[in-house]
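Note that this complex is displayed minus one protein chain, with the remaining chains in position.
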Amino acid sequence: MDSPLIPEGVKRCSPKLFFLWTLPWLGLLAWGGISAFLCLYKGLNQTNMSNIFAFALWIVFDLAVIALGAGAFFTGFLTYIIGKGELKNIINAAVIIGFICYSGAVAMLGIDIGQPIRGWFIFWHANVHSMLVEVSFCITCYLMVLGIEFIPIILENRQLDKVPELHFFGHNLHEIMAVFAATGTFLSFFHQGSLGGMYGVMYARPFAARGGFYVWPWTFFLFILSAIAAGPCFTILCTKLAEKITRKKLVPDRAVQTLAKISAWLLASYMVLKIADTLGWLYGIVPKAGLQFMDFYREGPYGVWLVVAELLICGIVPAIILMIPKAREHGGWLITACLLTCTGIVLNRFVFIVVNLAIPVMPFDRFWSYLPTWQEWGIGMAVVGYGFLLFSLAYRYLPVFPMEKNLNPVSE
Amino acid sequence: MSIEITRRNFIQFLVGCVAGIHATPLPWKLTDDIAIWTQNWPWVPVPPVGEFTHVNSVCRLCPGGCGIKVRKVDERAVKIEGRTDYPLNPGGICPVGMGGLQLLYDETLRFPGPMKRVGPRGAGEFANISWEEALKLLNDRIARLRKEGRPQALAAVDGNPRRSTMSVMVERLLRAVGSRNYLNIPGAEDLSSMVGELMQGTEAPVAFDLENADYILSFGCGLLEGWGAPGRVLNAWGLWRSEPFKGKVRVVQIESRASNTASKADQWVPIKPGTETALALGLAHVIIKERLHDTRFVNDYAFGFNNWRSGYGKERMGFKEMVLKQYSPMRVAYVTGLNPDQIVSLAKEFARAKAPVAIFGKGKGNLSGSLYEAMAVHSLNALVGNINRPGGALVPEPLPLSSLPEVIPDDAARRGLEQGRLDQAGSWRYPFTRSLVNNLTEAILSASESPVDTLLIFSSNPAYTLPDGGAFRKALGKIPFLVSFSPFRDETALMCDLILPDHTYLEKMDDVAWPPGLQYPLYGVSRPVVDPLYNTKHAGDVIIHLAKGLGQAVGSAFPWKNYEEVLKARAKGLYEAGGGLTRFEEGQTPAWKMVNKASGSRPGYKSFDDMWKQIKGGGLWYKPSPAERNWEGLFKTPTGKFEFFSSRIELAFSRAAEKRPLQAVLKSMGVQQTGDEACMPHYEEPRLNVDRSAFPLQMVPYEMINLASDWIPNPPYLYKSLFDTQLLKDDSFAEINPKTAAKYGLKQGDLVMVKSPKGEVRVRLNLFEGAMPGMVYLPMGFGHTAYDEFLRGKGANPNDIVHGPKDPLSGYPIWWITPVKLVKV
Amino acid sequence: MEKPAYSSAPSSKNGFISSLINRILKYDKSSTFLPPFSLGGWIFFLAGLIPNLILGWLIFPMVLYSSQPQPMNFNHALHLNPDKVDGIEGDTETDKCLFCHEFREDGTFAGIPKLAKCTECHDDPDSPLGESAPEKAFLTNYVAEEKEVPWLCYSRQPDCVYFSHIAHVKMGEIQCRVCHGDHAKTEKLPVYKENRLTGYSIDIWGRNIAGYKRHTWDRMKMDDCAECHTKMGHEENNACFVCHK
Partner (left out) sequence: MEKEHGHGKHQYGMVIDLDKCTGCGTCMTACAAENNVSVRPDESDKQRSIAWMQLFKITNGKEFPHTEVSYFPRPCMHCNENGRGHHVSPCVSVCPPTATQLDLDTGIVSQIYTRCIGCRYCQAACPYKARYFNWWDGYFPKGKGLERYLSPEVSPRMRGVVEKCTFCHHRLMRAKTKAYAEGRREIEEGEYITACAEACPAQAITFGDLNNPKHKVSQLIKSPYAFRLLERLNTKPKVYYLSTKDWVRKMADNYLPGEFKPVTKIGG
């Protein structure tokens, strides 16, 4: 029934089945919709955020998806600027994932701020010293870029492609994609960085504060590095997931392996720097503030296990796995490693946001802990649902994986 | 020409639209305006601007009577501030006074006008009625009682301070009607005046020259919790901690819990609650033993210090012998839980200080205390001869207010007045007590039919504030007709049948006759800061109106047109006394300094009317007088001396013993000690007659300055200053020592039931090192069942489970040692 | 039309820039760029453009603002004309304004005078000082009733704004007209228009919908304050808290 929309020469499940598949994601979206309405209509008292946890689940989600979405710009960068041809087969997927992550993040931010209608003040009355301004500018611009990068993929839909203007338009976009890839890379580097900077510049919070280079604290660079290390892993995970679900091979191994290899090295170097940074912090900033390492993990659920989990289990381990060719060529190990890496990044963002705020700075103050409300989960989950939905639609109606046809010849 | 619309055309049209609209101000201005809309949401109040003015008045939320300056915008009061031109509290006031506007403007706290009950008692369902109707209802009721020849069935419970004009008015009304059952809510002031009467011979509360003292020995007085006149005491505290006094003034707090006062004091002496008497006498023991006492005073100006011979030549025991015999540091240490050396050094420090003063009155002083304890403490002041000396305890001359003309009761009234008081105050059982609400409660509960037919309730919320395990609430249920004059929807008012709402203190004129404990006479007059917001009437005017309505006989007792005339009539005495001042300039010599040297300042008024105008304007009359006064002829006791051994008590005993055996007399007075000690301050362990194994712990209620625990509702602002270890959601906290908690396997934050023989309350636990092991400390001021969402259902009211015997001699309830147990929920 | 194969497009191998330049140089109508509008196209374009211009420039302002007349007219010119009205003293124009729009003792500005001010002259409701109908109405409706006139304020700033008249008028010696215009010379009070969305008087944004201002008093937005501060060399007064509360 929707067959004319489906790309030529590929097989897709029946509309009925597809519809059933979308139901859970629509459900999540509905949940999110209700939550969003409540938060906008009644205010943020619907959440468990507080004056202590000024940033919470949503910001964790934001930073996480943005970091994971980094696959888009980085793959784009590798494809168009470095000219790694083989990645052409995965770039579309990367772009779509990126678009999903960023649009989701921006939507979430829109609800997270207390006065969404005044959101544009950030741009109009920008305070150039605020890392958040840098973030906002870059993310907004980059989202446009992603949009532009997404358009040609949409226009490649069988029906749309029939319209000459659209075809030509899309085709030309394709031609100059490199320009956007370059812009995207530039923007992304900055906002990934400034996202890290946001925490590094909390000079009055010894837990987050960092030294740095010029206006950029070390977290600035660490976040970039961690993002471009984890982004590809996430892209890999998504394609692998898609392959699992569709029971098809969609991306040639070469593309995947290239990504895996690159992120292996990035991850490794990230870990080195991250550990260096941690030590620098531990022997510089912490004692200067009259604190000791354990002061930060004395009470509450957020203990030392976080450090172990983030640095060792979700950092060093996957780095090693990915660096060993044998290991990363083995599907299971590859996925495990990618999973660990992504978890590590999410953990890292979580620590910088929630744990950072949970720890009191004034000696006589006390430790707080935080559990999100269903409204907060709702918004977060909505982004997941939206991601699945958009990706499924894209996969169904757009030539997301150029090689799919060749890898899975339809026998007639 | 015909154009067929292609897809392309449509796109072109859209481009046109987009280009067009963006070339107009619409999108841009709209974006701006919508943002501006969020900056001016219609539901966010915009306070109207206007002309700023100030109105000086006096705070009447507690007897302390601070000077307040209310900032107004046109007709609205927007802020209460302390007056810098008021001698009592130069600049500062307490948090409750600071939040006063919320009590004025919070509509759901208040009665909009006279009402009568329609729902069941306590449900708070009322119907508006006119003042005429309301007054007629009450009028008929009283008239009927008088016709039936039982005017004494009309009773009044009054929370106005003893010396205030309102209390005089209420008592007067009852007298004119023919009832002696006027009950004033007992507080530390009444105790203090009993001490004054028994030991110094003047029935006026003992005053303390705190500002000039250099050693303050406080027996559980919540100096920082609202004791005395809070504005004055907190100011004094500031003085003690700043030059030139810094480091030279020593404050010692005797209290079982690390309260603010205890913590901020220079020394905290934690003793078992209720053993203050023993400690005081223990200190006396040491002082006498070490010969540190003022021999001149005790020998020449005191009676009953040394042993003496009675008329029949019988050797009688004196204070000295009693103390030396029975209050050795060892024994006292055992009773109080201190160690002997502490007691010795404390006594020495006290006696050696230049101007030491020992003060009494538990907590804020809202609640009654123990008579023998107060006497014991005051005897320390006498021992060191620091009476009517700078920085000592003073024998105040009563405020020279002129007394109102004598009431001439008619026959109906006379018949009623012949009946005794229902609370037996002043009878042979309680010879020195003025009123005993707890006894009234008993009388009502024990009788098959309530002896009180109509109860008038003024400026008080006894159903909530009385430490009687909820007995008074039960008693109210038995009284046929209850009338409340409260402006607030308090617990008691909600049980009433008729509401005749008074103005709030910011809407009316009224007086503060001598704030408690102040060393110089001060008469403050509050005035309407704003016009009454609702259809309320000044209770004083209502009384006058009511009396006039009760016929010539009663009406003639109230010859005045309105309440102000009454105030003026009384104030006349101030003028006749002469020498008083009606102005206090900011930055002038503080009044407490003038007390040292007789002030040469002459009054700034010519005639009485001139003075009255000034008092109304400035709200103030005060008369700094020298503390230094000769002991000769100072004491108006039967012996003309300061009495360690109260001859009045002895007289009361013997009078009562004329009809019945002395043993029986003492027993029914609750005095365990027989013999001479009974006439002197002495320690008796109260008989709780409760199985202590069932109730192993003791519940001690405590007060906080930032939580109103008296009849005034707590201004919501103050909840900001409470910690979430004091109130969390709807649970208040009991403070217990971690050791006690461990003993019963309890943890921080646990929900527990505090069970006493009288009942139980639910609280959370706060483990506090400053709590004495074995004690359970419950804050007062929580657990309201009335008022609005700010106060209702928040925490527990310790009064509901208070259980204890009566204080010997005075008959007041003992509320500071309730046997309890903790049961985890 | 047959659709060109992607292969025809130079792949990014030999550099995207060059390929881009090629395309631009080799531009021709049949190329793959969007062809320009035909005449028909322009018509459709305008069909979209013009109604929107009308909507934005003409209809929008009418919808955005509500109009309310003042409770009664007040003739500033008349009151300030010494031949007609005496008693309004003051050497300078500012002083004359301040005669009614006065400063209070604490330095705050009273703004539109209260009835009490008016009745200093118009004291007797039965004996008007002039013949004008508004005055009679004023005397009967307000003076006699002792009711305040519910004037609508053209220059009321939002609640978040703190403006000290005394700082500007007394210390800064700025003429009233600089911000309020020549009210003194007007005989009729203009219609009061209020922004339905923001609740502001139209005079804050200015009567010109595009926000174009010819005189200093045409607009009273934050930027106008800042502009003047800067011009007068009082940059420091652009600190937020100087004008916000």
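The first chain written gets the first letter, and so on, giving A, B and C; residue counts start at 1 in each chain.
Keep this in mind: a contact is a pair of C-beta atoms (placed from the backbone, for glycine too) under 8 Å apart; a residue touches a chain by one contact, two chains touch by 3 or more.
Computed from a predicted model, the values in this text were never measured in an experiment.
Student: With touch defined as in the header, list the contact partners of the absent chain among those displayed.
Tutor: A, B, C
Student: I'm checking contacts with the chain that's been left out. Which of C:Asp86, C:Asp106, C:Asp126 or C:Asp223 qualifies?
Tutor: C:Asp106
Student: Taking the full complex into account, find the residue in A:Cys13, A:Ile82 or A:Ile113 that is in contact with the omitted chain.
Tutor: Result: among the candidates, A:Ile113 touches the missing chain.
Student: With the full complex in mind, choose from A:Leu132, A:Val179, A:Leu306 or A:Val384 the residue touching the hidden chain.
Tutor: Going through A:Leu132, A:Val179, A:Leu306 or A:Val384 one by one, A:Leu132 is the residue touching the chain not shown.
Student: For the full complex, which residue in A:Leu44, A:Cys314 or A:Ala394 touches the chain that was left out?
Tutor: Answering carefully, the residue with contact to the hidden chain is A:Leu44.
Student: Just name the one of A:Ile100, A:Cys233 or A:Leu357 that touches the chain not displayed here.
Tutor: A:Leu357
Student: Could you list which residues of subunit C touch the chain missing from the display?
Tutor: Here the touching residues of subunit C are 103, 105-108, 158-160, 162, 164, 166-167, 170-171, 236, 239-241, 244-245.
Student: What subunit B residues would touch the chain not displayed?
Tutor: Against the left-out chain, subunit B lists 38-39, 41, 43-50, 71, 73, 76-82, 89, 91-95, 98-99, 101-102, 104-108, 224, 230-231, 234-235, 237-238, 241-242, 258, 260, 263-264, 268, 270, 533, 705-706, 715-724, 727-729, 737, 739, 768-773, 788-790.
Student: What does the interface between subunit A and the hidden chain look like in terms of residue numbers?
Tutor: The list for subunit A reads 43-45, 49-55, 112-115, 118-119, 121-122, 124-127, 129-133, 136, 198, 201-206, 209, 287-292, 295, 356-357, 361-365, 368.
Keep in mind that, in the parts below, only the chains that are shown with their structure count from here on.
Student: Measuring centre to centre with CA averages, how many angstrom lie between subunit A and subunit C?
Tutor: Each chain reduced to its C-alpha mean, subunit A and subunit C end up 46 Å apart.
Student: If you look at subunit A, which of its residues touch at least two other chains?
Tutor: Correct list: 165.
Student: Show the residues in subunit C shared as contacts by 2 or more other chains, in ascending order.
Tutor: Within subunit C, no residue contacts more than one other chain.
Student: Could you please specify the touching residues of subunit B with respect to subunit A in the complex?
Tutor: Contact set of subunit B toward subunit A: 7-8, 11, 31, 34-35, 37-39.
Student: Under the stated contact criterion, what part of subunit A meets subunit B in this complex?
Tutor: Subunit A residues touching subunit B: 115, 117-118, 120-121, 163, 165.
Student: Name, in rising order, each residue of subunit B that touches subunit C in their complex.
Tutor: Against subunit C, the touching part of subunit B is residues 3, 5, 8-10, 12-21, 23-27, 29-30, 33-34, 36-37, 39-40, 42, 46-47, 49, 51-52.
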